[in-house]
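These notes are about the structure you will find just below.
Complex shown without one protein chain; remaining protein chains in place.
Showing subunit A:
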Amino acid sequence: MKVLVPVKRVLDYNIKARVKADGSGVETAGFKMSINPFDEIAVEEAVRLKEKGVVTEIVAVSIGEAKAQDTLRTAMAMGADRSILVETDTVTEPLSVAKVLKALVEKEKPDLVILGKQAIDDDMNATGQMLAGLLGRPQATFASKVEVADGAVTVTREIDGGLQTVKLALPAIITADLRLNEPRYASLPNIMKARKKPLEKITPADLGVDMTPRLSVISVAEPPERKAGVKLDSAAELVSRLRNEAKVI
């Protein structure tokens, strides 16, 4: 069984994003970039399925600038077998990414695509669902448990009031939530090995996909700043302030 794992290169989650002075976007130049945390979880899940003998090949895919190669090397250091960089300088959005992935799915014919549930830069939470829609395939988003057996995958999903379980016939699309697993650290030997794993480069045009974004960014602004308030010495003072000053209790 073959798994495709789309991985996005994003501003590292430890870095607080700063708005560019001209309001055109968020400053990323010079900051640490990493694999999107949810995609790391998706790669880990694929690797665990391979270690269990369920999966035979893991293909990582990234759509973006040439530097997204680093993200693909990270995925391969964790255990992906090979990767595909779909190189573009155009800003990616879930619809265009889903179209690229659809074309790759038709070419690679994976049994399972495991994506992250959300990219932590655009916070869209859409690509997996859109890919499933474009392909007309079953989907299980926000997965916290994945079990493959007999041509089907049973997925436990995190929903608003608790958990839901669905069963999907393969081929299917899954998006990973935070509690699906804890990703491993790539070991140094595996990082070295990853450098020699195959990395194919293509363009969206090779796949016949138009990347023109549908959403244009008019401006990006800082949210209203919250100011630090006062530190109080006692619970008594807190209750008094909440009652008489803030009037919330």
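Things to note:
Going forward, contacts are C-beta pairs under 8 Å (C-beta built on N, C-alpha and C of every residue); 3 or more make two chains touch, one makes a residue touch a chain; residues count from 1.
One rule holds for everything that comes next: contacts and distances are computed from a predicted model.
Selecting from "Electron transfer flavoprotein subunit alpha", "ABC transporter permease", "Biotin transport system ATP-binding protein" or "DNA polymerase III delta prime subunit", the unshown chain of this assembly corresponds to "Electron transfer flavoprotein subunit alpha" (UniProt protein name).
The missing chain, though absent from the display, is touched by one residue of A:A46, A:V59, A:L104 or A:L131; that residue is A:L131. Screening A:A17, A:I191 or A:L207 for touch with the missing chain picks out A:A17.
Contact residues of subunit A toward the unshown chain are 11, 13, 16-19, 26, 93-96, 98, 117-118, 120-127, 129-134, 136-142, 144, 154, 157-169, 172, 177-179, 213-223, 226, 228-236, 238-243, 246, 248-249.
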